[in-house]
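One protein chain is absent from this view; the other protein chains keep their places.
On to subunit A.
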Amino acid sequence: MSLAFDDYGRPYIILRDQGQKKRMKGLEAYKSNILAAKAVANTLSSSLGPKGMDKMLVSPDGDVSVTNDGATIVEKMEIQHPTAKLLVELSQSQDAEIGDGTTGVVVLAGKLLEQALTLLDKGIHPLKISDGFDRACDVAIKHLETISEEIDIQANDNEALVQAACTALGSKVVSKRKRELGKIAVTAVLDVADLARRDVNLDLIKIQTKTGGSVEDTRLISGILIDKDMSHPQMPKEVKDAKICLLTCPFEPPKPKTKHNINISSADDYKKLYLQEQQYFVDMVKLVKNSGANIALCQWGFDDEANHLLLQNELPAVRWVSGTDVELIAMATGARIIPRFQEITPEKLGKAGCVKEVQFGTSNERMLVIENCQCTKAVTILIRGGSQMIVDEAKRSIHDAICVIRNLIKDNRIVYGGGSAELACAIQVLQYADEVSSVEQYAIRSFADALEGIPCCLADNCGLNPITSVAQAKALQLKENNPRIGIDCMELGTIDMKEQRIYETLSSKKQQIQLATQVVKMILKIDDVIAPDDY
């Protein structure tokens, strides 16, 4: 196909350097793509659910991370296969949009592809399959909305939010402390949430990690924690009623952007320059001091002399505060970020109840806590744990929980977990399939089978017999017309997920099904893969 002949029998090249390219076409391409994507989904499927296992990932530099979070796993696996990469992006877009359910979405896509493979074997055209999936997806989404329930997030001391957070944390290594961590996450989100607008700016929640202690020692600080200490060892370690001056200019003589030269040609000039230089420092400190500030935080470094002058003027200061921290502090304390010393005015200072240094462990590491900020709209979650890997995983888990809570604040509709929602949708899709008279019927039916795959996988991971427990749950759902029947993963003795209080957000479930369907459709449309040979 790369070589064609024109009317005179002369060959001409359609695809250049064909010999150096790998090419797959038609059914072979479909199958290869599907198998690659399935391989990724298979890796993730054992991580699904509360009894899911973790994956250990070794980076190219030999660093180890252990995680249960789907998005992190696929990201760190460094997948090379082009189609499998689509699944990586799928997981990541779920992470970016919703923050939770990153494993579920990949597993669902894997199940859909598995079904697609059998349909292809039956000789159904890929586009028909994808049409069928599309229609089934719409039905499922509609049904999800009908079975979703609105919950009162503030009732009973935010119990619903805590439960939802617990569901998200249940599958992680920190699950033992899910209740405590869930509460921390809920308090953190509610502290910064704008309930009137139903919006949460997650930037206001800072997650700081520190190895040592145990996961139980994780706590919420109603303020900001920065990994810095005072610029001079003898500055006071605690400032009460702090008036914070936030600077983004260094305590150094100015460096104009324009290229310039100062030429000194006489001793007088030299002396003048010296005096001028001294004056710079004195002025700078004076400007800060005069504004009434009693602590200065600076994004840049200090000159030794300036540092000492600050100490002499009893003005504690912190240098090299990172840009994100500066913004966070500005938001929390109501300070304005000041880019030039001349612009310091008392109104621009931020206020906080207390700024103090805290010390951890035996190594001499200190952190700075800014507490009781004027606008308490920023909090820090300080995560502790026995090793770097645990701390990192705890951070990812708490991030998931925070996302779930945020989604609930945005949209307080929930569905029940434990595979019950998928099962209910599967039943609905199956009913719809019978009404369709075209080829798509098969695809729609397969979609229902794929949805059932999720509770199957959950049951499998929990050591239950997947076929029996799913069949049992399905029968009960049909009999009692109760969409809340799922898999009893925790062996609590009930399969009604409302009783088990396994909450998942509607938005997350909806997104999962939609994204998975989209990606599967995309994979099914590829009938030709051209890649360089050495790739």
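What we mean here is this: a residue touches a chain if its C-beta (ideal position, glycine included) is under 8 Å from a C-beta of that chain, and two chains touch if they have at least 3 such contacts; residues count from 1.
As a convention for this text, contacts and distances are computed from a predicted model.
Q: Given the options "Photosystem II 12 kDa extrinsic protein", "CCT-beta", "ATP synthase subunit delta', mitochondrial" or "Exosome complex component RRP41 homolog isoform X3", which would UniProt use as the protein name of the unshown chain?
A: "CCT-beta"
Q: Of the residues A:T118, A:Q359 or A:T468, which one touches the chain left out of the display?
A: Answer from the full complex: A:Q359 touches the omitted chain.
Q: Looking at the whole complex, which of A:D152, A:D241, A:E277 or A:E343 touches the chain that is not displayed?
A: A:E277
Q: From the list A:V192, A:L368, A:I390 or A:V519, pick the residue that touches the absent chain.
A: A:I390
Q: Tell me, which residues in subunit A touch the chain that this view leaves out?
A: These residues of subunit A touch the chain that is not shown: 32-33, 35-36, 39-40, 43, 46, 51, 53-62, 64, 66, 68, 73, 76-81, 84, 173, 176, 211-216, 232-234, 252-256, 259-267, 270-271, 273-274, 276-277, 280-281, 303-305, 307-309, 311-312, 359-365, 385-390, 393, 462-463.
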